[in-house]
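Let me begin by handing over the structure; questions about it come next.
The complex appears here without one of its protein chains, the remainder shown in place.
Right after this comes subunit A.
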């Protein structure tokens, strides 16, 4: 292999990216050395097993990926702003819409949600960490290895270019001979293993580690949504793992699972992909529903309307989510019976979703609503998501879908559910729980400016796409002629996309600004919250709760505040057993990165060596003895006094 096959060459934008990557890496290395932060980075972050820090690392990675996926989006929108633009050529455009999709779903939405659940769930159920803290670190580092592997593809070897769904036969070795789709298959496999383990971890955590008295029906709604999401992860992700494995075998070892000859079946890939892919959209939307439930009930100062029906509809959604995948390929020609079945199943999902929407509205009804930044996102979510849902029902009608299929109408639909649904939710959740993690709130004024930019620009960017789709503009076309008449609406959409970018810049600036100037929160409960995470100090000490709270009803913390009681009465501070930090998960992640990288390029000897190292690391772990450490009572008392601010 020559070096110009290894590095991507010939595009000024790629060279600029190369230079930026080198400069940024140098800046990080020099900065860490100059400020003597290597030891801090290793001790406090890279080796941590603390669920809060792992959550923060997930969220930081997600914000970085939001930037990466966002730049992809801006490039695409600029290319489409006017007819016959030449910013991107067809190949480059293909690569960009593929990486935009994969990164936004798998490396932005997923880690953002997993980050929030890492931070919040153990606190909400009154636990000291997740059930398997070390496994949690492994999950993070595998996700991170996969994400980085996927991200280097655009400068080394070339990005995948067959769409985020990587349909065969286009994604086969025959039609996509570059290494791009090898990156797709390997990076997603590595990060997928991490996600699967997160699912297992949180099911066990929520089922086994709740505070005394917290029965399942007294759990906060966010925890409920994460429990159900984790169950869906456990049942859906194995399908993706196997599908990607078969893809890897087809591309690297010459098997014929998805070919059109020799007994292979190309549409089987589409089938397996969506067997995972449809539950996946509920994996990213259900936690969002949970976040909105928390925020709406907190800022309407009312308990959540219809708690039981909320739970029942989420369980119903989780079952139905496995019954609808074929609606992604009605036009494949699977016949009337198949289309009819999946059409009806799809429409059925709108019933539990509608129940949830009405419950939120009834929670707001006659509430004392406070218009904080997180609440604004929640309020913007309700109408926008409804538009996304209604157009989803339109798409669910199989016969009508023959018209909408593969047009911009579809693109508009899924952005209307994913952005107000998931993206608004994770931003709202970040604003809402930020003071819990860092001990100060994000600035409300800048937060609201960012909100209005994002909320309005979102409508400007995606509303025109519905009409473009109905006018016949197909998705994934890299340019169009002036005669099509697509020009003006596309220009509006592009303006909206840049407005969104401005909103996100405000959002990031707000983090910096608040870090410098925001007043520190001393109460631990800045929003007058309802669930247990607000019962401990902010920032949360390593052990979360000095005394494990006792709960007797839903929103026990809220009612304890009303009755001027404490959840910690009648218990003494005792020694706390905590897990030790470990470098193992980080090392495992690094080795997995190299394993994936060597496999992408079919460099067998280094790949085999990396694979053997993975096995050795796992075997070493089996024989390792690590009983954790104890925090003594005096130390806890001292920390608690310091956090309360008294020096007695």
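Some notes on this structure:
Operating definition for what follows: contacts are C-beta pairs under 8 Å (C-beta built on N, C-alpha and C of every residue); 3 or more make two chains touch, one makes a residue touch a chain; residues count from 1.
To be clear about the criterion, contacts and distances are computed from a predicted model.
A chain of this complex does not appear here, and its UniProt-recorded name among "Germination protein", "Quinol oxidase subunit 4", "Multiple sugar transport system permease protein" or "Protein translocase subunit SecD" is "Quinol oxidase subunit 4". Taking the complete complex into account, A:341 is the one of A:167, A:341 or A:362 that touches the chain left out.
Contact with the undisplayed chain is limited, among A:217, A:319 or A:390, to A:319.
Among A:42, A:67, A:167 or A:235, only A:235 touches the chain that is left out of the view.
Not every partner is drawn; the one left out touches subunit A at residues 207, 231, 235, 239, 265, 267-268, 271-272, 275, 319, 322-323, 325-326, 329, 332-339, 341-342.
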